[in-house]
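If you scroll down you'll find the structure; I have some questions about it.
Entry: chain A
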Amino acid sequence: MSAIGGVLTNLIIVLALAPLFDGVLRKLKALIHSRQGPPITQSYTDLLKLLGKEDIQSGGGPIFRLAPIMVLGAMLVAVLFTPLGGKPPLGGSGDTIVWIYVISLAAVAIMLGAFASGNPWAMEGASREMMMLLSVEPIVIAALVTAGVKAGTLSMGGIIDWQFAHGASMSMIFAGIAFFLALQANLCKLPFDIVEAESEIVEGPIIEYSGPRLALYKMAFYVRQLVFPLVLVSIFIPWPMVSLYPLSVLVTLVKVLVVLLVVGLIECVNPRLRIDQSMNYMSRVLFVALAGLVFAAIGV
Partner candidate 1 sequence: MACVSPEQLLFTAFGLLTLGALVSIAGRNWRSTGYTAVVFAGAASVALWILAADAIVGGEVNTPEYLRLGAIGASLTFHIDRLSAVFLLLVPLIGLAALLYSVEYMNHVHRNASAARYYPFALLLLASITGVVTTSNLFYFFIFWELMTLTSWALVWFDREDEKKVRAAWQYFVATHIAAACMLVAILIIYTRSGSFAFADAAATVGTMVRTSPWLAHILVALFFIGFATKAGMFPLGGWLPQAYPAAPSPATATFAGTMTKLGIYGIVRVLFEFFRVPELTTVWGGIIATLGALSIFVGTLAALREDDAKRMLSYSTIGQIGYMLLGVGTGLFFLRSVPALAAVALIAALYHLLSHACSKSLLFLNVGAAEYQTGTRDLNKIGGLGALMPVSMAAAIIAGLSIAGIPPFSGFVSKWLIYQSTIQGGIRAPMFLILALVAMFVSLVTLAVLMKLIGVMFLGKLSTAGKRVTGDVPATMRIPQEILAAVCVLLGVVPILPLLLLYRAAQDVLGAGFVPAFGGLFGSNPSGIALNVGAGTAGVWNPAYTLVALIFCALLAYAISRSAHAPMRVTETWYGGEEADPEHVRFRAHGFVLPFKEAFSKVYPSVSLPKIAAFQSIQKVLNLDTWVYGPIVNAGSRLTGRLSRAHSGIPQLYMLWQVIGIIAVLALLFIMLK
Partner candidate 2 sequence: MPAETASILPILVLLIPVGAAILIFILGRFTTWLREGIALLGSAGAFAASLALGYRVLNGEVLTAFSRQFYADALSALLIVLVSGIGFLATVYSLKYMRHHVQEGGLPRTTSSGRLAVYYGLVMLFLATMLWACLSNNIIMLYVAVEASTIASGLLVAFYWDKRALEAGYKYLMLLTVGITFSLFGCVLVYATGANILQSGSKGLLLSELKTVTSMFPTTTVILASAFLIVGFGTKAGIAPFHPWLPDAHAEAPTPVSALLSGVMLKVALYALVRTVSMFYPGFAPVAMFALVVGVFTLIIGDFMALAQDDVKRMLAYSSVSQIGYVLVGFGIGTQMGIYAGLFHLLNHALAKSLLFLAAGSVIYATGARRISDLGGLAKKMPVTSVCFFVGALAISGVPPFNGFQSKLALFVAGADAGDWWAVVLGIGASLVTLVVLAKAAKSIFWGPLSDAASAPTVRESPLTVTVTMVILALLCLAIGIYPKAVYKPLKAAAAVVQTVPGVPGHIAESRTLASEKAWSPAGLHR
Partner candidate 3 sequence: MAEINPKLIHALSLLMILTSFAAVEARNLRHATFAYLAQALLICGLLFAYSAQNEALIYWAVTALITKAILVPLFLWRATAGAGAEQETKPLIGFGVSAVLLVALVAVMYKFTHMHAGLFVDPTSNIAVIAETNLAVAFTVFVLGLYAILTRRDAIKTVIGLCLLENGVHLSLVSLAPGIKETALAGIATEVVVTVYLLLYVIGGIREKFGSTDTFELSELHW
């Protein structure tokens, strides 16, 4: 029953707060641009508006209709595998590898939807999505595997316990840095918002989507904005250990907010990279991750 409770809490917290965090980010960006910017609740209103809008379908077909649902669904499942102020509620039925692949399941759904829409820009977007996946995922994998190697288990709960038990270690620090450097791309923020580059390929994969389905996409992106930082903060910097569950949730969210603020800063001060430039960058980051893995192998 505790699992069910954890599931519901995770879902509710994330669904409720994801747009808020996005609003905070937008506000931050506006301040840096020295604009007034939208109110913090703007993202909620956007979603509500989209839910009411007309649902225009060009590609049609079951895949086109299913894709957004699958995207959000997969993202939410990922939430269930993600620790939020404690153990991941579904940690008993899936470890980090499962987490990675559930995330990539969402990416797959995005691509399928893009293909189904039959719009060349969408397909280009899908192609870029695939490329980003190819260049970013290795880093995430390497970082998490490092954790797994250190902890001797790949289940997130186990890793967190190990962290608390053994404290910080060289390899985990390296892995965390690599994970953080990849975060920008994972969240599809500048300079890595290559997949849906409005000014080039007009939102890429989701170009043909509108109304409630677009809302689902947006929601999924907001959720993603929470999931990755959550993993970062609770696996690589789980401290301080807070025994009281609500408090620890709060602490975690604060840490996430901090991470997101940094992400937002970076986003504001950088131009978009070309895909090959970003691949070069990622390959360098990968070396950091591998360094972490090597340290883990030699037990540092």
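With respect to how the candidates were assembled, all candidates are chains of the complex that A comes from, given by their letters.
Basically, contacts are C-beta pairs under 8 Å (C-beta built on N, C-alpha and C of every residue); 3 or more make two chains touch, one makes a residue touch a chain; residues count from 1.
The model shown is predicted, which means the values in this text are computed figures rather than measured ones.
Student: In this complex, work out which of 1, 2 or 3 touches chain A.
Tutor: 1
Student: What residues of chain A sit close enough to touch candidate 1 in their complex?
Tutor: Going through chain A, the ones touching candidate 1 are 7, 11, 48, 51-63, 68-70, 72-74, 76-77, 80, 90-95, 97-98, 101-102, 104-105, 108, 111-112, 114-121, 123-124, 126-127, 130-131, 133-135, 137-138, 141-142, 145, 148-149, 152-155, 158, 202, 207-208, 211-213, 215-216, 219, 275-276, 279, 290, 293-294, 297-298.
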